[in-house]
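Written below as C-alpha cells is the structure these notes are about.
Not every chain is included here, but those present sit where they belong.
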Amino acid sequence: MKKKIVLAYSGGLDTSYCIKYLTAEAGYEVHALTVDTGGFADDEIQEMEARALSLGAASYRREDVTESYYRECLRYLVYGNCLRYQTYPMSVSAERMFQAMSVARYAVAIDADGVAHGSTGAGNDQVRFDLAFELSGKTLEIITPIRDMQLSRQQEVDYLAQHGLVWPEKKGKYSINAGLWGTSVGGTETLTSHQNLPESAWPVPVTATGPREIDLHFAAGEFTGFDDQKFSSPVAAIKALEALAAPYGIGRDIHVGDTIIGIKGRVGFAAAAAMLIIKSHHLLEKHTLGKWQLFWKEQLANWYGMMLHEGQFLDPVMRDVEAFLESSQGTVNGTVHVTLHPHRFVLNGITSPNDLLGAGFGAYGEANEGWSGDDVRGFTKILSVPGRIRNSVNQQP
Amino acid sequence: MKKKIVLAYSGGLDTSYCIKYLTAEAGYEVHALTVDTGGFADDEIQEMEARALSLGAASYRREDVTESYYRECLRYLVYGNCLRYQTYPMSVSAERMFQAMSVARYAVAIDADGVAHGSTGAGNDQVRFDLAFELSGKTLEIITPIRDMQLSRQQEVDYLAQHGLVWPEKKGKYSINAGLWGTSVGGTETLTSHQNLPESAWPVPVTATGPREIDLHFAAGEFTGFDDQKFSSPVAAIKALEALAAPYGIGRDIHVGDTIIGIKGRVGFAAAAAMLIIKSHHLLEKHTLGKWQLFWKEQLANWYGMMLHEGQFLDPVMRDVEAFLESSQGTVNGTVHVTLHPHRFVLNGITSPNDLLGAGFGAYGEANEGWSGDDVRGFTKILSVPGRIRNSVNQQP
C-alpha cells in the first residue's frame, strides 16, 4: 500500500515537479494542499488544482487561513511595528510559517504518513517547514526532493516535459511570492550585493501620479480602515489599502539579513499596505504611549519578529510577548493623516482621543503649565547627584 | 564688585535679551560665548560678536568644537545608526550638550561665578544646560531669566527696543536651529499633532531635479567621503554631503517624542547628510556584521541615543557603550551605492571587502555549498527538540 503524504503545493515549478516525481518515481499517494494567506486569486487556485491533479495528485485542497493568520500573527506585527533590521515587514516569513503549520495539521487530520515541501537547501523556508512538521504532534516523514537532489530549474523543466507538461516560460526571471503582507521578489540582482532591482522586476508598476491624501484609522492598535470606507475586517481593509497604494510604488525596498542557516540573504519586496500601516501605527504610538512602553515594545517586538522570521512562532515566549503587546494597545486609537506620492509617502500627523501631546500641560519649548522653572531646577539638581558624587569621589572632571 | 558669568550665546532673541537684562538690570559682568558645532558661518559670528558687545557683554568669544563634537559623539551616532524612535538623528540634542559642556569648561577656566542660558521652562535644552553646569566640577550659579520670568517673545522685543535695539522681523515664523548633524524647525504646525510643516518652513528649498548617483565611503564604520572627492576629515565630508543633498529635500521629517521633563514634544528637522550616512552605514553593517552584533548594537545604540537626547552624555555607561560600538566597527568597510531623488533616496547596494554575502557558500535560496540537505535536516531536528519535549510533557498541540 502506498504511503500517504501531504505536499505543500504553491503551484510553482518546484512543487509541481514534486507531485510528478513523488507519485511517478517514489510511489507516494500525494495530497496537494495550497494554504492561502491572502496571496491567491480564485482563478489561480482553479488552475493549480487542475495542474496538481493532472500531475498525479490523489487530491487537491485549498485552505484559506488569511483571517487566522491575521488574528494570530500579523496583528502583533502591527502592534510591534515589526520591521526586520528596520526594513523588512517579514511578509514571506510569517506566511510560510502559517502555511507549514496548516500542512502539518492537515497531515495529522487525514492520518498521513508524511509531509513534503519543495524548498531548496539554501533558504529559510526549509527550516520553517521542517520545524512545523516536527512539531505537528505526530511523527511524520519529511520528504524534500528539491533539497535532497539539488535539482536545477532546467532539470525540473526537462523532467516535466518528459512527462508531458510543458512548463510555461516564466513571465520574467524573478521569483515572486505574494501574500497579504507583501510580495517578495528575488533574482539576478538580489544575488549580488551591489545592484538594485530594475523597475520591470516589481510586481505592480508605478502608475499613480500626484499626491493623494489618505486617513488611516486605528482602534486599540488594529488597523480598521481608511478614509470613510467601511470594511468587514482588518484583512479586507489591508487588501483595499494595498490595491490603492501599490500603484504608487510605496514600500519597495531590499532586505539584507541573516538567514536561519547562517548565510546572509538578500531579497526585494513590495509591501505598500504593510509599510503604510506600520509607520502610521508607530507614529500614533509616539503620541499615545509612554516612553518606557515604547522602549520595551521595541525590544520585544524586534525579538518577536526575529523569532517569527526564523520559524520559531511556536516557542512559548511568543505567546508572552503577544500578551505584552496586546496589553500596550488600549490607548492606541485615532487617525493618521498621510499623503501618498509616487515612490514615497509622508506622515503629516495624527488625531487621537488619547493624544498625550498638547494636553493642556503647555507646549513643548514654548510655555509650561503644571510645573515651574524652579521645579525643573530642582529636577536637574537631583538628576546631577550621581555625577556630582562621581566627580567628587573620582576627582573628575 | 560685579559677579562674572558666562552666557551661552546663540545670537537669537532670547540670549540677546539675556545680555542686556543681565548686565543692565541684574548687574552681572556677562561674557558671551558662542559654541560652534558646525552651524555658524563666519559672517554670522561677526554679527553676533558686534551685537553681544553692543548689548553690554564684557567679552565675546566663539569656540569651534565641531571636530571634538564629531570625534566624541557624532561618530558613535553613526556606529549606532542612532535615530530616536526610528526617526530623528538627534541633531540638536547632541549639539546642545556639547555647547553646554564647553560653556561650563570656559566658566571654570575664567573662574566665573556663574553661567547663564536662555532656555524656556518647557523644553529639553534647559535640562541639558543645567546638567552640564552642575557637573562642571565647580559650584556655579545658574541664571535663567527666560525660564524664571516666563517672558513672551513680544516682551523681549519691547524690552530690547526700549534699550535701543530694534530686533529684526524674523524671516519667518519658525524657530530654526542649525548644526553639523541637521537643522530643526519648530513653530505653528509642530505645536499641533496633525499638521505637517509647509514647504516654506524648511531651511533649504527643494531645487534639485532628476536622479543623482552617489557613492558613500566608509572605513571602520566612519564616513570618510563620497564619489572621488578627498576630504580632510569626516567633518568636511559631512558638510560637503549636506551641501550636495539638502537641495533634494532628503531627510526631512517630524520627530514626536518624550521630552526629559515628561511632556510629548514635536519638532521638524532637515538632516540630509545625517540620514544618508546613517541609512548607508546601516546597510553596510547588514552585509559585514554578525546577527548578534546587529542585535545588541541596536539595543545599546537605542539607549545611547536616548541618554544623549536627555542630557546624560556624561553618565559613565556612555563610555562603555562607546567601547562596544567601536569594537564592532572593524569590518564595516566599503562603499554604499545610493541614488538621490527629490524628497527621497534609494540604497542600491554595497561593495565591501568584508561582505559576508555571497562568499562562496552558496547563494541565498538558490544553491548551497558548505553544507548538505541532511545537515539542515539534522539542524532542524535538533532545533525542534524543545518543542517536541513541550508537546510531549504538556500534551500539546
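Per-chain residue numbering starts at 1, and chain names A and B are given in the order in which the chains are listed.
In the analysis below, a contact is a pair of C-beta atoms (placed from the backbone, for glycine too) under 8 Å apart; a residue touches a chain by one contact, two chains touch by 3 or more.
Because the structure is predicted, anything quoted here is derived from the model rather than measured.
> Copy number of the whole complex, given 2 identical chains are placed, is what?
My count for the entire complex in this file is 4 copies.
Methods note: only the chains that are shown with their structure count from here on.
> Cα superposition of subunit A onto subunit B: how big is the rotation, rounded to the nearest 5°?
The rotation relating subunit A to subunit B comes to 180 degrees.
> So, what's the distance in Å between the C-alpha centres of subunit B and subunit A?
32
> Touching subunit A in the complex: which residues of subunit B?
So the residues of subunit B in touch with subunit A come to 81, 85-86, 120-123, 126-127, 130-131, 134-137, 142, 144, 147-148, 150, 175, 186, 191-196, 254, 256-259, 261, 263-267, 282-283, 286-287, 290-291, 294-295, 298-299, 302, 306, 311, 314-316, 337, 339, 341, 343-344, 346-352, 355-358, 361-368, 371-373, 376-377, 379-381, 383-384, 386-388, 390-391, 396-397.
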